[in-house]
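To keep things clear, I will list the structure first and then write my remarks on it.
Every protein chain but one is kept in place in this view of the complex.
And then chain A:
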Amino acid sequence: MRRKKIQKEWQGYLYILPWILGFLLLQLYPLVRSFAYSLTDIKLGGSYQFTGLDNYIRMFKKDADFWGSMGVTLKYILMVVPGKLVFALIVAMILNMKMKGIRFFRTLYYLPSILGGSVAISALWRVMFMKTGIINNLFGISVNWLGDPKYALFTISLIEIWQFGSSMVLFFAALKQVPADLYEAARVDGSGKIRMFFKITLPMISPIILFNIIMQIINALQNYTSAYVVTGGGPIKSTNLMGLKIYKDAFSRSDLGYASAESWILFLVLVGITGIIFVTSKYWVFYGDDGGKQG
């Protein structure tokens, strides 16, 4: 019996071995190595010396751009995450209605997420948002979307918000799960649609809202492509997201050690934000089976 059990476990491990090896070699090892690098002055291809916390001290004390980029990144998250989720939820609710040809529209609205934040799409947005581009022409305005520091970050955010498909699908699935009898009971009690949305729909899908918020924050914190292609971080660093700054430090300046240190701080910020959201989630996420503690 025992031998059979060991053999069974052994089989299981063998099946997941490729993933485990991939994780160890391609994820855990670079992660640990990057922390080691963050304590050195390593350049691309060059030799290096242990410099202790020098990179971290430089980041906090001497590199004004680091704080600038951190600020830009947080602003970006504040625009992208709520914008994307509200938009995704509205579209999901519309697509949840019963009407003709709805399946076609469901596919259609997911398309942007398939096209995604690729270089080609970013390049397209760049042309669309130029002063002489289609957006200004369409609305008959003359906004300097890319050249004015006031609007550039917003323009970049729109690309991310536009890819609302995956959040939408999750919301859509969650909306389908809300028991219809809750709405019926509310209707019998004389509730209006808005009241039903805030008192039934939102609490019932709150676990998915939590999941979406966390996933989107992780996504947004790592964004790089759109800022690199559309604005290159400018004008006057108004779109210099942390992802882009790390890339430039690592590959334009060959300053790998410093870029590694920045990555680790970004990682800690990500852990911090996610932690805060998790801790506060008990006040607003309703899991149906725990009686709910919504405020």
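Points to keep in mind about this one:
The rule we apply is simple: a contact is a pair of C-beta atoms (placed from the backbone, for glycine too) under 8 Å apart; a residue touches a chain by one contact, two chains touch by 3 or more; residues count from 1.
Definition applied: contacts and distances are computed from a predicted model.
The chain not displayed here is annotated in its UniProt record as "Oligogalacturonide transport system substrate-binding protein", chosen from "FAD-dependent oxidoreductase", "Oligogalacturonide transport system substrate-binding protein", "HEAT repeat domain-containing protein" or "Pyruvate dehydrogenase E1 component beta subunit".
When the whole complex is considered, the residue among A:17, A:32, A:94 or A:218 that touches the unshown chain is A:17.
For the options A:31, A:44, A:78 or A:218, the residue in contact with the chain missing from this view is A:44.
Contact with the chain not shown here comes from a single listed residue; of A:39, A:146 or A:174, that residue is A:146.
Listed by residue number, the positions of chain A touching the unshown chain are 7, 11, 14-15, 17-18, 21-22, 25, 43-46, 58, 62, 126, 130-132, 144, 146-149, 231-232, 234-237, 247, 251-255.
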